[in-house]
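FYI, not all chains are in this one, though none of them got moved.
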Amino acid sequence: MEFFKNISKIKYEGKDSTNPLAFKFYDADKVVAGKPMREHLRFAMSYWHTLTGEGSDPFGTGTMDRPWNELTGMEKSKLRAEVGFELMSKLGIDYFCFHDLDIAPEGNSLKEKQENLDEMVAYIEELMKKTGIKCLWGTTNAFTNSRFMHGASTSPNADVFAYAAAQVKKAMEITMKLGGENYVFWGGREGYETLLNTNTELELDNLGRFLQMAVDYKAKIGFTGQLLIEPKPKEPTKHQYDFDAATVMGFLRKYNLQDHFKLNIEANHATLAMHTFEHELNMSRINGMLGSIDANQGDLLLGWDTDQFPTNIYDATAAMLEVLRNGGIAPGGLNFDSKVRRGSFELEDLFYAYIAGMDTFARGLMIADEMIQEGFFDNFVKERYASYEAGIGKKIVSGEVGFEELEAYALTLEEIKNTSGRQEMLEARFNQYLYK
Amino acid sequence: MEFFKNISKIKYEGKDSTNPLAFKFYDADKVVAGKPMREHLRFAMSYWHTLTGEGSDPFGTGTMDRPWNELTGMEKSKLRAEVGFELMSKLGIDYFCFHDLDIAPEGNSLKEKQENLDEMVAYIEELMKKTGIKCLWGTTNAFTNSRFMHGASTSPNADVFAYAAAQVKKAMEITMKLGGENYVFWGGREGYETLLNTNTELELDNLGRFLQMAVDYKAKIGFTGQLLIEPKPKEPTKHQYDFDAATVMGFLRKYNLQDHFKLNIEANHATLAMHTFEHELNMSRINGMLGSIDANQGDLLLGWDTDQFPTNIYDATAAMLEVLRNGGIAPGGLNFDSKVRRGSFELEDLFYAYIAGMDTFARGLMIADEMIQEGFFDNFVKERYASYEAGIGKKIVSGEVGFEELEAYALTLEEIKNTSGRQEMLEARFNQYLYK
């Protein structure tokens, strides 16, 4: 059955097309920097925002006009899956990401939940075979149900820890069954509301224990996907333990987990932590920890996770520069953890939104590649730091000198000459690439 | 004498030029929307950031390499003026904006300060004649000197009020003498630090009285320039009375000053008030109060006035849409209230920075004009609100109905049908214009 009857497969029509249902920049098989765009970008649909989100917010009920609105239970889950795979097929999206709770009804017990999952996994496997669409990553939802009100692996309640463990175990199993290339941990309610009632030390140690168990279980079942942690600084809890990339990397080092996890960086989480998106990507990359990307966009004048579809070309270009310098994002990808605005409630808005996001990143990829090919920025940076490639600088880098040698050297210096950072010139140059 | 010996007049070389000392988009005499770019944009140099700013910040001293660094007194002021006019001439900037304190040494008394100003005004008039450059606006600096520590017209000290009045009187006179087309009020320290020591009621009434005196004096001397108020929410004071456009417009209405003032909207002040730049322009425009623009750019992840040169093409386009819909910005203009970064300390960085800003707004103008010509967005909006052009909507707008009629009408309605806001589609369309 076809749901988007008036919408055929979205085609690339070029930058001058006025067809809102066409790509202006994303040309999946066009080769950029040595491989097809689709292999650079590895776009994924987020199951939750696309298929289970209803458009509700803290001040209003759902608005979304969806074919499954009147259904319940397994029937609803199956219809969502079918619609989702049609959407991906028509958009030419090669991957999807999911929480267990997105794909199957929760049921009345853990056992029922697991059975529902098994049934839906089989159903989705069929759709995957039919369409060739793959699973980028799976995860568990250990934050929506009220039992997680005080956290999951950091809950003060050991039963909740156990329950969350059971959820991750199952979610990892089904991710493996679906051929998922990654498994993600987002610490939904792993944080605290007030220190007055919280033992942060025990909670963080428990989080470390939990992740070690995940590493152990992964080895045991032979899951070869990449494990990812997704930082977020706040919301829903006042303080989330996985505040930002630096915090998570420090945590991993403390608990000796740094060889088992990489990071899943989300643009809107970066800005909620008062960082740019590219900062978080950069910090992850230079630590060898850039694993995957949640592509969306926040509103820097608002203080919550708006999860907008990414349309800012500056941010997309800066992100793709980091991805290219990382040697690519695989086995991760670009998951659109983005939702249509509450007022964009019609089915076709899903297409407009994905097209907007895909075109933005395609354009970002093209510009970033051009920048790297041309070498202008790289050369500027290389020259700026040239003093570390010879003389005293080289000795600093190689560890040949200490404070005493450096003092002796400094005492011989006449006035120190710096060079301009040229920020304005570089920003103007960046702008030129937008119009090429 | 020529100061920028290696820099000739900056020319338009088009978007593919790799010459950093050329315009890529700003082509002063090119006609867009019926008049030359220069008449739309009315670019102005800010005297303070360009000629008196030293690159200091709260954690460091000045860095700027400037030819007047070793001079003092009137000699320094004259050299600054000469360099400034050479800079404007070479950049093709037609206007400048200034504080009294920017152009002449403060002296040791009010009288000396006035004499210094007179001398420098005569000096600058010569430079204006020689170059054809004009004065967009003048203002007084009633915030730097320690006597203004508790405010100027809102100081608890009546002597300070009087002193500030004397300053504005003189500044308005010299602005008039220089042919200034506007006079600006920015309430540098008109605000408070703590309510514990503040009589806000008296302070605000005094601010109203002060502005009324300015209106009276303007009439008396026959100054025909436009009076402008520039909103800013905070910094230097904890709370600035002229918080944002809405606050200032409400204040003007309260004190019956709304026919005598318009607003000077600064991008960075907008975002410090948690508004977008275009929001502040839009609110001013629809109230008939958009007077002039301080063109710069803030960093939304930082909490202070960074006053960066504007290089964001989204913001510049959104701003120029408001300017075009306003029927232009004259007699106001686009004043670059922008400073080179502290690390961009070389003289030529001034050129790079102004070129960056001018090209950004030129490009914004071109895109905005194209958008308006094409009518896509305007048509979308017109259609979205069509229900107010007929039937019940028309009666609402014309005042023919009240709650009773509306209730009677509402009781007859079946389910209400809304249409999608299409934000994602509109944003994607916006992006297409960037690459045209």
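Should a chain be cited, it is by its letter among A and B, assigned in written order, with residues numbered from 1 in that chain.
Operating definition for what follows: contacts are C-beta pairs under 8 Å (C-beta built on N, C-alpha and C of every residue); 3 or more make two chains touch, one makes a residue touch a chain.
As the structure is a computational prediction, the values presented were derived from the model and not from experiment.
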Identical protein chains across the whole complex (2 displayed): 4
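Here is the rule we use: only the chains that are shown with their structure count from here on.
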Whole-Å gap separating chain A and chain B, where each centre is the average of the chain's CA atoms: 39
In their complex, what parts of chain B are in touch with chain A? 15-16, 20, 24, 271, 274-276, 300-301, 309, 311-314, 340-341, 343-346, 349, 352-353, 355-356, 359-360, 363, 418, 420-425, 427-432, 434-436
